[in-house]
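The other protein chains are all here in position, but one chain of the complex has been omitted.
Here is chain A:
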Amino acid sequence: MTASAPQSAPPPAGTEAALVRQELLTPSDRWQPGGRAAWRRFKNRLATFLATMAAVVLVLVLASILWTLFIKGLPGLSVAVFLRPMAPPGVVGGLGNAILGSVIQTALAMAIATPIGLGCGVYLAEYALPHRPFTKVARFAADLLMSVPSILAGLFVYQLCVVPFGHFSGWAGALALAVLAIPLVVRTTEDMLGLVPKAMMEAGAALGAPRWIVITRLCMRAAREGIATGLLLALARTGGETAPLLFTALGNQDWSLDPSRPMASLPLAIYQYAGAAYADWVGLAWTGALLVTLAVLGINIATRAFMRKS
């Protein structure tokens, strides 16, 4: 085996090929315990080990979170949690109003964010000319909005909606959530449309289809899985957000169906209950946390399964 290397004609000395050859093929180097190859192999093993550990840590964290949620949240789970509104300590209460409020506000937020986000994403991917200042501004705005802390969305809507109207409301909460959802939708829409092969658009245009048909029927359809993932990502993010709701929806201890009044939501209820001194409130907070997590994870898993099928 070791004799085979010198047999083939060696590349001229001093060239890159010769260096590579020397690096990789010199037999003595490969088999000596303290040689360079051993050092390289050690580095590789170390990197592999550390990387595996990193993955294990992240999986363990997820397992620990789920485990804690089930242990502490499951005992409190009952039909009453869904049907009863929040109650003062000592009175048997539930989270019904908070769950309903969360559903309403998240739905409203997505109803606001989806058209705007899709529109902006389509503009950036298909119509924007790369060197126009407006293109740069719009793209930068979408990027920056994505990194805007969620609590600032709450402050913004507080200044914009709550102060002028004089009261907190479910609409304000939905608006704050929409501010957070829009950039996510924009980004994924633009990215996913960018992945659609140009040949597909050209084929559509060659058939005489107008541009908006090409975009909506061909590109959006080709990219629909990615776009749907973006929408669900946005839904999952808004569904679990607490900070922007603190100053906008405020929360409500009773049934609240009217979005023009302060509205309860599940994350707000958890936030309020988790820090409380009453054991039944803390228990309800865990149950609520379990419900939020199951809902968010359920959406994620369901979409993945659905997307794999289609």
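The rule is simple: contacts are C-beta pairs under 8 Å (C-beta built on N, C-alpha and C of every residue); 3 or more make two chains touch, one makes a residue touch a chain; residues count from 1.
The definition used in the following text is that contacts and distances are computed from a predicted model.
Name of the non-displayed chain as stated in its UniProt record, restricted to "Phosphate transport system permease protein", "Tll0287-like domain-containing protein", "NADH-quinone oxidoreductase subunit K" or "Phosphoribosylformylglycinamidine synthase subunit PurQ": "Phosphate transport system permease protein".
Of the options A:104, A:246, A:264 or A:284, the residue whose C-beta touches the omitted chain is A:246.
The missing chain, though absent from the display, is touched by one residue of A:111, A:137 or A:203; that residue is A:137. Contacts to the hidden chain, counted on chain A, fall at residues 20, 24-25, 40-41, 43-44, 46-48, 50-55, 57-59, 61-62, 64-65, 68-69, 72, 115-120, 122-124, 126-128, 134, 137-138, 141-153, 155-156, 159-160, 163, 179, 182-183, 186, 205, 208-212, 215-216, 233, 236, 239-243, 246-247, 267, 270-271, 274-275, 285-286, 289, 292-293, 296-297, 300-301, 304.
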